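Note that one protein chain is taken out, while the other chains of the complex remain in position.
In this document, chain identifiers A, B and C correspond to the written order of the chains, with residue numbering beginning at 1 in each.
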Amino acid sequence: TARQDFAANERIYAPYSVFKGKAALSVQPVPPTFTKLDSGNVKVERRGIMMLTFMPAMGERKYDYEKRQHFALSATEVGSLISLGPKDSSEFFHDPSMLSSNAGQVRKSLSIKPQADGGGYFMSLTVVNNILRTNDRFNVPITAGEFAVLKTACSFALPHIMGWDRLTAKLPKEKVG
Amino acid sequence: TARQDFAANERIYAPYSVFKGKAALSVQPVPPTFTKLDSGNVKVERRGIMMLTFMPAMGERKYDYEKRQHFALSATEVGSLISLGPKDSSEFFHDPSMLSSNAGQVRKSLSIKPQADGGGYFMSLTVVNNILRTNDRFNVPITAGEFAVLKTACSFALPHIMGWDRLTAKLPKEKVG
Amino acid sequence: TARQDFAANERIYAPYSVFKGKAALSVQPVPPTFTKLDSGNVKVERRGIMMLTFMPAMGERKYDYEKRQHFALSATEVGSLISLGPKDSSEFFHDPSMLSSNAGQVRKSLSIKPQADGGGYFMSLTVVNNILRTNDRFNVPITAGEFAVLKTACSFALPHIMGWDRLTAKLPKEKVG
Partner (left out) sequence: TARQDFAANERIYAPYSVFKGKAALSVQPVPPTFTKLDSGNVKVERRGIMMLTFMPAMGERKYDYEKRQHFALSATEVGSLISLGPKDSSEFFHDPSMLSSNAGQVRKSLSIKPQADGGGYFMSLTVVNNILRTNDRFNVPITAGEFAVLKTACSFALPHIMGWDRLTAKLPKEKVG
């Protein structure tokens, strides 16, 4: 039963990262969590997301992990990302304190804009924090090849963050003699 | 063997839902069932489907689950859905009592139409029930991002509802010493 | 260990079938077989294929299984199928006795042609058997939705018939205490 516990407890780090002159971007899916109902069935408890992490450069090929900022894409936002045409732009706004007393104090916006010469994109994150009085901005140029990785890997990951990878067809049970 | 029973018995709820002003739409694949033949082989007994569930709004962010209506897309209808171009329409007609004495008494039609401003679609379900003398209509606007989720997730689910995810290559058996 | 044997021995029938006026077409992937090398490693022994089965109609909604004909698409032919544009045609020629003394005696050709009104295709199989002096021809119209199922399901199945689904990343082994 060792393998069973192993699979159940560990976390796996396999980010897709692009390191550029002024900032780096790491992307990694976070699976949903499930909860067991009294009926014995199972339902999604917390939906999965695609976590984007931006870090500012602090020298040549060095990035300041302490100053990182996160932006968690929902399934629908991942849908927008993977359906972007080569000349399309997209912008997402998040308020991490939404529905709390701090609502509106921190505003995050992620912008995806095509590069003028075609092919690639600029991905920019702005975080305005009125409590800490900070204003962070990250801008990461993404090549066409890198964006193709993001599109393909996010298309792969989308059913996983939705929990649909667990809806696999079940074969008839074998009698255990 | 706990895990084995677990996987065999549970049902998993992981719908993709969009909640809009007048109605909500939930989408979830239902895997096929298999049956074992005398030969020891296994065949699909009941084909899988993609279940759409519409619910009318009954107040702000509240939906009336009691008044829900279902529409079960076959593999071929899922094929039509995922191959819709940005200006294409599609309409499907179902008679849940087909081939019974009540044939024609209940008519369901699902219509998918592009929004005028491009990008999104309207998904509408009409259910005319001559027995109960009811006539229900649901209309849910779907954004481009939401439709991209539907397309990607339904493309992922299609081989699963067909049972093709079980046709995996088998490695040579290891001798168990 | 019941489940292990189960997975290793059974065959699974989950064809995608379209039943039309003059003939029916069933499609099902056949996984590759593997063989174990002396080194302990494993290699593909027989490559997988996508099996197409045509049957002539013998009355309303009845098809003559005895008169079925097969056409086995290789990985590369599946590649041609899934990359067909809406106005593209394709034709494949097989000689099931190739490299034997009967070479040339049986000629099979599969043709895929777009329908004039757009969207769908005609899939036709011709089998000329000079030994049995038979000449069979099947023609099955495929709607756009059905072709989308074929494309999506064949794209899913392609890495499986190549054996690439077994090349999964391995996690570090857990110590079994």
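Methods note: a contact is a pair of C-beta atoms (placed from the backbone, for glycine too) under 8 Å apart; a residue touches a chain by one contact, two chains touch by 3 or more.
Only a predicted model underlies this, so the values are computations on that prediction, with no experimental measurement involved.
One of C:40, C:59 or C:118 touches the chain omitted from the figure, and that residue is C:40.
In the full complex, subunit A touches the omitted chain through residues 1, 3-4, 7-14, 16, 18, 28-29, 31-36, 42, 48, 143-149, 151-153, 156-157, 160-161, 163, 165-166.
Although one chain is not drawn, its touching partners on subunit C can still be listed: residues 4, 32, 34, 40-44, 75-80, 82-83, 155, 158-159, 162-164, 166-173, 176.
Note that in this section only the chains that are shown with their structure count from here on.
Mean C-alpha position of subunit A lies 26 Å from that of subunit B. Multi-chain contact residues of subunit C (touching two or more other chains): 3, 12.
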